[in-house]
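With one protein chain held back, the other chains of the complex are shown just where they sit.
And now, chain A:
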Amino acid sequence: MSDQRIFTRYRASEIRTDLQNIDIKKLKSSATKRKNALKKIIANISLGNYGEMLELLPEILSFWQIEDDFEVKRICHEYARSLGSIKPKITDDILPFVLQDLKSRNEHLQIMALRTLVFIPSASFTNEAFKFIISMVNRRNASEELTKTALFALIQLDDLNHNKVTDLFNIIHDTIQQRSDNPSIQVAALHTLYAIHEKHTDMKPLQITVESCFDLVERLSELNEWDKGLLLEALTTAVVPQTHADSYDLIDIVLPQLQHVNTFVVLNTFKFVIYLLNYVDSVSENIVKRLSNSIIALLNKAPELQFLVLRNVILLLLSREKPLLDLDVSYFFVEFNDPIYIKDTKLECLYLLANQDTLSQILEELEQYATDIDIQMSRKAIRAIGNLAVKLDENAATDCFNLLLHLLEFGVDYVVQEIISVFRNILRKYPDKFRSSIREIVKYTDAVQEPESKNAMIWIVTQYADFLPDYITVFEKLNSSFMEDPLEVQFSILNSSIKLFMKFPTPETKQLSGDVLRTCVDMVNNPDLRARALMYQRLIQLANSQYGPYAALDNSLHEIVDSNLPLIELNSKLDPLVLEELALNISSVTSVYLKPTSQIFRLNRTKFLPQSPVLLADKNKLTINDGPSFSRDRADSKAKSLPKRTPTMSDYDKPAEKVNQLRGKMKSSSSSPSKLVRKPSMLMKRLSMKRPF
């Protein structure tokens, strides 16, 4: 190793001395020293020390010429790429050296040179790159890797000179057709076309014929994992099945790839199959089963990949009325050491999977999470319980409500806050069902502090004042810190005090609303709040003046202050068009965010289902039949008929052969017996444990 550290900032002159000080006679040691000096240059480029490193160009060029060592070449190219793209004026000096490497007989050096050519955005470099690529693609005896590099380079060059690349499209198409000797090259060509089409929304979507698609997928088994993934990714939407048979055959061919260990391959197979299912009218249940099982198996991957899979599960669950997945809820139970992002996503999956059958199981889980150490997790779980109450039927709502009441006793501050906010939604959905519990809820008036829960409490008290004899005292309590409350709470207190007055026009409520109005008008600085208070004041004055043209106003006033709220609905569904697009983007970045591509990547193409005579107009019409399958797979039907029941631990129980009984007394564990106390006889035993020679 060198005496100096490589990864520190150096001045150009220091490295220069390093490079010059090399003893030519000691060949071996000088080579390592030289390499270390050169490495310092790359390290300094990583550190952002461009100015100094630029001065070393002459040294780099001299080494470029004389050195044959691969590592030195790599350093030279890395130097050229990094500085060439920042300082265009040095590119002319570099070009001849790059071209010289390009002519080399060594394939790896050629690849390196080609990468450098493509990397530097200068016209002369780009032209040379085009020249080389054209000659390369036409030469059939070029190595696989070089040809693929050349094809992929076009994706890059497309940014610099789109027209010139489109001129080459014919050649690329020919490559797909003709290079059947090497499917990997065919895939590279296809991917190049796909990637370029993705970037240019003004181009027509990429299309390939059903025949050439069959040619390609027939050879899936010859491709390596990345090629498989790239192929399936490009084929989605590029091939348009013309008959049902086309789709079924394609599904049959690609289905075994669900068994691949690489998530990239599995999810893209998934995407392709889901896409093809738009071009059939029925699907065998076996396929649904296989898709579901392969998704479940992916949950055994690294956390980041699990996260991606879970996000896609959400997408798939949302995308059809009757989802194509048949998943057991227990896979989405949160584990104690799951990263937080997985916990969140699992929670969302649980929410989506909930129905009458699974509710009790899910609620039991959510109860656990509600008492989780992580505050956000706990809040989300409570929120989920509340949402389930609104989403499902009335019986389910009762279960959820009771669970929430139970959790309320848990008494931790943030849990109470969250539960109160959630109650409001449930009460809005079922205004009459839970009246008996209102008293219980109102007990927590003192605990609410956060704006949302406070608002919720104010709303509940006002709405159910009929059942609260002491509503005035309760309301006074909520009102007590009016001036310190945030604006939204102030609004809510104002509205509710008027509402109470309208409901029960007693002297107390008059006093109350009058106080609030006065405070708002006289002391509040916010013009909106003041204006609203003034509006209410005038309305009441008008209504009270029985004479005059406003006598009928009393009813309208009720309407304005205390009208019926619209029925609460949870907006968990996405726009069907967005869902259709997302289903074509399974496993991509947009599937993580569950947003349309155009919202995240302005320049990317929005995918849509291409027209075909067999395109299913309404995807919910797809029937799942459990009859004899058209496909070869033979998933067993036995498992399906098994009755669903939660097993208990005792089902697995066996009598023990040996039962150890407790003897002796409990001992304190931390105060471990000191070693000194050990009996001398024990000590002897330890010493004599040594083996005899």
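Here, a residue touches a chain if its C-beta (ideal position, glycine included) is under 8 Å from a C-beta of that chain, and two chains touch if they have at least 3 such contacts; residues count from 1.
We adopt the following convention: contacts and distances are computed from a predicted model.
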| Name under which UniProt lists the unshown chain, selected from "Autophagy protein 5", "MHD domain-containing protein", "DNA replication complex GINS protein PSF2" or "Osteopetrosis associated transmembrane protein" | "MHD domain-containing protein"
| task | Check the options A:Glu55, A:Asp92, A:Asp167 or A:Glu222 and report the residue that touches the missing chain. | result | A:Glu222
